[in-house]
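The complex is shown incomplete by one protein chain, all other protein chains being positioned as in the whole.
== chain A ==
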Amino acid sequence: MTTVHERVDTFHDNDQKPVGYGRMLRKEDPRFVRGRGRFVDDVRLPGLLHLAILRSPVAHARILSIDTSAAEASPGVKAVVTGAMLAEQGLAWMPTLSNDVQAVLATDKVRFQGQEVAFVVAEDPYAARDALELIDVEYDVLDPVVDARRALEPDAPVIRDDLEGKTDNHCFDWETGDEAATAAVFARADVVVSQDLVYPRVHPAPMETCGAVADFDAVEGKLRLWSTTQAPHAHRTLYALVAGIPEHKIQVISPDIGGGFGNKVPIYPGYVCAIVASIVTGKPVKWMEDRFENLISTGFARDYIMRGEIAATRDGRILAIRTNVLADHGAFNGTAAPVKYPAGFFGVFTGSYDIEAAYCKMTAVFTNKAPGGVAYACSFRITEAVYLVERIVDCLADELGMDPAELRLKNFIRPEQFPYTTKTGWVYDSGDYEPTMRLAMEMAGYADLRREQQEKRARGELMGIGIAFFTEAVGAGPRKNMDILGLGMADGCELRVHPTGKAVVRLSVQSQGQGHETTFAQIVAEEIGIPPDDIDVLHGDTDNTPFGLGTYGSRSTPVSGAAAALVARKVRDKARIIASGMLEVSVADLEWDKGSFRVKGDPGKSVTIQDIAMRAHGAGDLPEGVEGGLEAQICYNPSNLTYPHGAYICVVDIDPGTAQVKVRRFIAVDDCGTRINPMIIEGQVHGGLADGVGMALMEMIAFDEDGNCLGASLMDYLLPTALEVPDWETGFTVTPSPHHPIGAKGVGESATVGSPPAIVNAVVDALEPFGVRHADMPLTPSRVWDAMRGNARPPI
């Protein structure tokens, strides 16, 4: 059942909802707008030392020697540490989140430009930085592997000779779907279209770079680590496994975080260096990377070279989709994805369409580039999958001479088919695609836009209309088949109601700007009737929150949000029993009315949740068998992922003389199931759409032939500004998730996933008069001009 709503512009609709969902202002914003947020770099401890990292200037080289003597003698320097020194302690290498290893500090070779080679600890950050200049490293420069297409050539230099017996740059192979069945469908199809596509390497570039403050107390034997992490509990477990410090003696604190987008999921060498430095010096040590370091060394995203093939009938019935992918994973496989999903959730490349067969074959390789792979709000590679399917569907529309909206409408999975099992084995929980698509078309004035385009084309003006329809798979995930290094992807939640009826809820997930302190208070408020302002949300501190795997892949609301709702219901169940004692009726005679229990048929007899809380902590009698207090905890293991969807329409104008693309309009209709705080959802969507404009039009981490990173500053790696984006036009439909306790689906990455194909489709549509069927991102003026002249080239 889908309900269609008009766009809501009022900020006051929460007035009608004294508790729970609605457009309330964010509880965390007063401290942010007043500059009172507390970020990792704000942590100041007595005796704090500062750490700076020396990085490799070249992409591939053998380290011949490192002379640290001058740096050690530099004023204010407390320690200089190299990989060889770490190796003596068995700490030179650490596991990645994908069961590979990564050098904390290089020992034998450097494998990408920007790799960590040594670190300096000094009394202030300036002394540390100055001393880096005094470390003398002698490199024997080796040929780098820059082009992923050449990584598996027999004469390619072997990057990972640290791995025993490794003689090539192969990282992994992966496949999904049915190869033979797909081939059979392709063989009998009327129409087959294939298209090569590149999703170039991009970077999340959060406003706050990565960093940590490590404070090892040798007397207590306890490590406190403030760090920029999206997954404090998972990190704590990994530190315990790597550093050998008992897990109960490690406290990871993720304070206010200035943006993550997946960049802060991995454990970076800098964090480990800070821990080692604190242990070595006996002092607290701070490491904060600068922008250059963040861009060249931390988790990138995408870097997929894809071939998409689509088979259809002449009248536009899509039959099968097949793809072949070459994935560039950089020097170490640092992808953060569930263990059984080395390509993340790329398997949803079949999109929103009811097809007969699908198959994907992927090969991943090592190159001399920074490690990473899953980052930048991608929902575990769904960004790449959605781009692939939405681009080739447009190619098919072009081939068939069909309107791309009509082609999509014809092939959508129908509402009665849900739960729908895709040909790659994903079970879409719920969806009703056509109303979402129709609403987007109505908001856009789709037919009028097409008329306008015809008129403009006749005058030689270039206008394009691009559509993307996505289905996401978020909320990882069911622990039976999803874990990261053996840790199941479930999430805990604790709720404690104080005697006066105020409450604190403790989450295992951690906000990087998503508004958890508001959204989760609203979820609990809706369930237990305590106003959201009376509920504090605690998160990000492993000593004070239950275990869980953290915030990424849009999983907070689907997983932790479910946990919050269920823990509140658990408390409410107890409150009901206490209320029955207070009102001297049986539990069955009580009904719940958002904040109070009343006797059925006698509305005058009721007790509020606040009355119950006081009773639970008071001196009076409680019903037999009921303990005092009003609190509960839970660990929620999702039974399935949730599958939000959305229809996006982009309108662009291109200057025929300069080939500059202007995004004139962008209509985004999202269906993320039950909506908790529409203002926060819109904020998430706005940000993701801006991300999409960046990726589609300007962002790319490029490398030269020597492996030098050409995107190492924000002058070179362009992020969009307010001047590149239009006024977003957002709308929504609501198709609740059947298995989520409140029907919510998660929306954090929807817009980042859905917007790039809409923009690229619009640009390609605008270039139709030039016979262009495809052009790769980033669609900079120069690259668009190339496409106009029939010279569209992949960016790598």
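Here, contacts are C-beta pairs under 8 Å (C-beta built on N, C-alpha and C of every residue); 3 or more make two chains touch, one makes a residue touch a chain; residues count from 1.
Following the convention adopted for this analysis, contacts and distances are computed from a predicted model.
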| item | value |
| --- | --- |
| Complex member absent from the view - protein name from UniProt, among "Xanthine dehydrogenase family protein subunit M", "Sulfurtransferase TusD", "histidine kinase" or "Response regulator" | "Xanthine dehydrogenase family protein subunit M" |
| Absent-chain contact - pick from A:295, A:310, A:698 or A:734 | A:698 |
| Residue in contact with the excluded chain [from A:157, A:781 or A:794] | A:781 |
| Hidden partner chain, touching residue among A:39, A:292, A:547 or A:770 | A:292 |
| Option touching the unshown chain, where A:29, A:42, A:67 or A:133 are the choices | A:133 |
| Touching residues (missing chain, whole complex) on chain A | 125-126, 129-130, 133, 288, 290-292, 657-660, 697-698, 702, 710, 713, 715-716, 718-721, 723-724, 780-782, 785-786 |
